[in-house]
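Here the complex is missing a single protein chain, while all its other protein chains stay put.
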Amino acid sequence: MSGVIDKIKERLKDFRRPGYYKEFDHHYAIVIDVDRCNGCEACVVSCYAENNLPVVGEQGCEDNRVFNWLRIERYIEGEYPDVKVKFIPVMCQQCDAAPCEIGCPVYATYHNQDGLNVQVYNRCVGTFTCATYCPYDVRRFNWFSYKWDKPLDEQLNPDVTVREMGVMEKCTFCIQRIRGVNDKAKDGKRKVKDGEIQTACAQSCPTGAITFGDLMDPESKVSKLAASKRGYKLFENLETKPSVIYLKRVMD
Amino acid sequence: MKRRDFLKYIGVGGAGVVLGGVFGKISRPPGAKLIPYLIPPEDIIPGVGAWYSSLCTQCPAGCGTVVKVMDGRAKKVEGNPLHPVNKGKLCARGQAGLQALYNPDRIKAPMKRKGTRGNGKPGEFEEISWERALKILSANIKDLSDKGEAEGVYLRTNTVRGHLDKLFGGFMESLGSPNYSQYELYDYRSLRFANKAAFAIDAIPHYDIANASMVLSFGADFNSTWISPVNYGYAYGEMRQGSGVRGRLVHVEPRMSLTGANADEWVPIRPGTEGIFALSIAYAILDAGLYSGKDVAKWKTALAGFSPSATARTTDVAAARTLKLAKEFAAAERPLAIGGEVVAGYDNGVSSLLAVNILNYLGGGTGAKGGIIPNPDELFFADGTQEMDFERGIAGFVKDAASSKVKVLMLHNTNPLFTTSPKLGLELALKKVPFICAMTSFMDETSAMADLILPLHTSFEEWGDDFTNPAVGAPVATLMQPVVSPVFNTRGAGDIFVALASAIGGKVAEDHHWMSYAEYLRAAWNDLYDKNAEISRGTLTFDGFWNKLLQEGGWWKKAVNPSGVKALSTTPKKVGKGLFAKPAKFAGKMSDYPLYLMLYPQAGHLDGRGANLPWLQELPDPITTVVWGSWVEINPVTAKQLGFKEGDKVRIESPYGSIKAFVFPYAGIRPDTVALPIGQGHKLYGRYAKGRGVNPIEIIPAVADKDSGAMALNCTRVKVEHSGGSGRLVKIEPTAKEHGKPTQHGRPIVQTITSREYKRLKKETT
Partner (left out) sequence: MSNNESKRVIPYSEVNDDVLRTMTKTGPGYYVALVVCFLLAAGLWGGAWFYQIYVGQGVSGLQTPAFWGIYIANFIFWIGISHSGTLLSAILFITQTPWRRSIYRSAEAMTFFSVMTAAIFIFVHMGRPWNFYWTMPYPNQRLLWVNFLSPLMFDVLAISTYATSSMIFLYFGSIPDLAAVRDRTTGWRREFYGWLSLGWRGTDAEWHWLNKAYGFFAVFIIPLAVSVHSIVSWDLALSMVPALNKTIFAPYFVVGAIYSGSAAIVTLMIFVRKFLKVEKYITIDHLSKLCMLLLVMSLIWSYINVMEVFTGWYANTNYENEAMIYRMFKSPIAIIYWLMIATNTVAPLFLMFRSIRRCVPIIFFISIGINVGMWIERYLLVVSTLPRKYFPFMWNSYLPSLAEISMTVGSFFFFAVLFLLFIKLWPSISIYEVKEDIGIPRKKPHTKEMDHEDGSPTWYI
């Protein structure tokens, strides 16, 4: 009897594993050193350029419908003259136990083999559940059919879908770049080198605060940075197991 | 085939033919329709991006870029990983350069004025052909030069370095006009003058922030806009978490700018007294016997009046704090003091920056590592065209124009009407100029005054190069190559001048006999290659070198054993003569105008040039998170006294005018100061910029620094009162009503550790 129960438990364990894979090929992660980050927002524009994020205009911003997949949060604490201003870049945390994946009824958001929490725009029916369940407020919705004034549309990245009205979207860890580099490595019959894949934000970050890499590779830069004693994750107590690791800012 | 199918095919085919025809006509000349797709160009593989190295021209920092081009279109700009200035990184403005290339508001063809000058309505210009446009311009210039009045030809550009600068200079010289100069709102001329005065280097050195163990920044917002923000941003990251000890950053500024926000300590100093504060730190260093160089006694007498206790009242910084900072500075292994544009923006800017240099000298901030490293420029600036003309700033030009000396004015990518105070009278002066030709990509305020508009290529369509200045302690040259075919009927400035030279004829044509600017550029580089063994080292032929240049994006020397600035060219006696003893003067009586006005460049727009790019408009200001508009920062205490809350529309009135903006209560600004960003408030400049926000330069007086000729931005007092009116403050962070206070509400989002804890952790791990 107990054997049967164990078997069921084992089954359930598999089932509960995000994405329902026995194991993942990679664990892509971003380490953000908040002590390096100076809040310059280069990453934000880089993300706009790479991922075809629409510009929503003044009214859109007023309505809080900005498409900043990556946002720099700014907190001002204290009273004059002891003021502390703190910055932190927040993007999709690519949670291992992602609440959004539970919510989506149509599997538009799910875990892929690379350990990424991906969004399939074509499957999305727009129930907003993922965005509501997301504790990090990183999901963005296509409220309208956004247009680019010609010829601004010529800049659109052909590697990234231009999303249609009514679908949810979010930071993908620049999955098109991950795919591109992996394919190239496959063609060359070699392994992907650490640092070969760079997300748009990590690539442009002037201070080097953002580092992208594979946590499954113990020699990678992110693995080493992630082991830092300054490391923490956002709202770790929610047990979402985020893949974005922050390093604490040194501040007196 | 069924009848229905036949009709279907006919329909689809017909539509295809029509569409193809239309697209074909738009995109390329008739002959080139089919061939490229039968025999595709080798570098265009559909769906595969090619990366070309180039140069970013969104600000004068001179970062090297690589541009991803797919199917003949530029898709993404990244930093050139090989480039020593930006090291593979790129800032928001650089990233947004693509939107300048594909901007819907670019000027699409040469235009000639139809109506009267001044308000720049689109109907006032008519499109003409390039031949005609060049003919008009060359006729105007030729007319003058034939009359022997060639000095009536003026050329004003934005910051241009490299061979375009040489071409401009050479052209004007051949023409016989000395009136070629560059204008930029933030051209750091005060800093250059101060460096010249202190260290006898007429240039901006490389500030080695990366290796400094303590940076004392006097209003230098190097994280956001100052000189070379990407380089300094990289340096900032390295200083904090590089291989060495974590550097400490102290920021001295009345307003907590982005750099202030990142600093470990912020000193909210009274505006205009930064120089005095720098000297009182220097005094404290001397007084504590921490300066071990020569002339100790002389320095002591020279700085006698600057004891921390004596200056505390003036600077509003407690003497104890000054002493503490002085000790810290002198004790730091590699201290560095930098003076920025906030300090340069006072009417005593040069002397304040000089004071910062003195502090560097006395406190030991001039070392080779983590200090001030001069940029040897003999390689690229041997003929000295890059020297700054301190006397003939924009004020000098206005004087010339007002006295009708300017007959033909050529403007290149510059918009001084937007960036100078109306009190300077530039607009009136421009109206007196008989012929203005604007070479620009966008219809901005100054271009609207022109009689002839020549649309320029953007940096993605043009050849060019840049001798980065300031470089990074060693010469850097960056090459710019066209990565896409021109989007509109535009031309490069170099090509325009080469064509102009041949049209004018005579000596000018003789001196500039090339067919195109690209040819000139190559020839000039060939020249450099032949002359300098340093450049030619490692390559066999010029062709090989040129290919390498195109591939790597430029040529640069590794800084081997850089040396710091050791010598001081001024003497304690000169310093003591009271060159900078007085705080800055502000227009307006304290009783009528109780608040100091500070202007600063908005991170995304710099001096306003980024305002036409939608990405930058939608990019939240790092501190306030405001988008698509202007705001005024007021201390919450002052705001409460005046009865303002966030988002109120207020009138900011100086003795020279008034503007309206929305209140953003910001705890990081002195209660006696208000700050406004520069960048918005364009009257023209495309659909994204036009009529958005306000331009605070409109309410400042036209005060120039007497030494450097720099226009002072922070030189007036204002009063702020309720105005009411339409519009609203749009922020990425929702308004205060929902938010309460902009704090974390005790949530562990940005987690911090103290520096003591950090040291302990570091000890544990090593």
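Letters A and B mark the chains as written, and numbering starts fresh at 1 in each.
As a convention for this text, a contact is a pair of C-beta atoms (placed from the backbone, for glycine too) under 8 Å apart; a residue touches a chain by one contact, two chains touch by 3 or more.
Since we're looking at a predicted model, the values are computed, not measured.
Of the options A:H26, A:R140, A:R177 or A:K233, the residue whose C-beta touches the omitted chain is A:R140. Within the full complex, the residue among B:P46, B:G505, B:G691 or B:P734 touching the omitted chain is B:P734. Shown as candidates are A:L70, A:M91 or A:C104; the residue that touches the absent chain is A:C104. Contact between subunit A and the absent chain runs through residues 63-66, 71, 73-75, 90, 99, 101-107, 123-129, 131-133, 135-137, 139-145, 165-168, 235, 238, 240. As for the chain not pictured, it touches subunit B at residues 733-734, 737-740, 742-747, 749.
Please note the rule applied: only the chains that are shown with their structure count from here on.
For the pair subunit A and subunit B, the distance between C-alpha centroids works out to 32 Å. The touching residues of subunit A, when paired with subunit B in their complex, are 33-36, 38-42, 44-46, 48-50, 55-58, 61-62, 64, 66, 68, 71-81, 83, 85-88, 149-158, 200, 203-209, 228-230, 232, 234-235, 246-252. Looking at the complex, you find that subunit B touches subunit A at residues 47, 70-71, 73-79, 86, 88-96, 98-99, 101-104, 223-224, 229-230, 233-234, 236-238, 240-241, 246, 256, 258-262, 264, 266, 268, 487, 603-604, 614-620, 622-623, 625, 627-629, 635-637, 666-671, 687, 692, 728, 730-734, 741-744, 748-755, 758, 761, 764-765.
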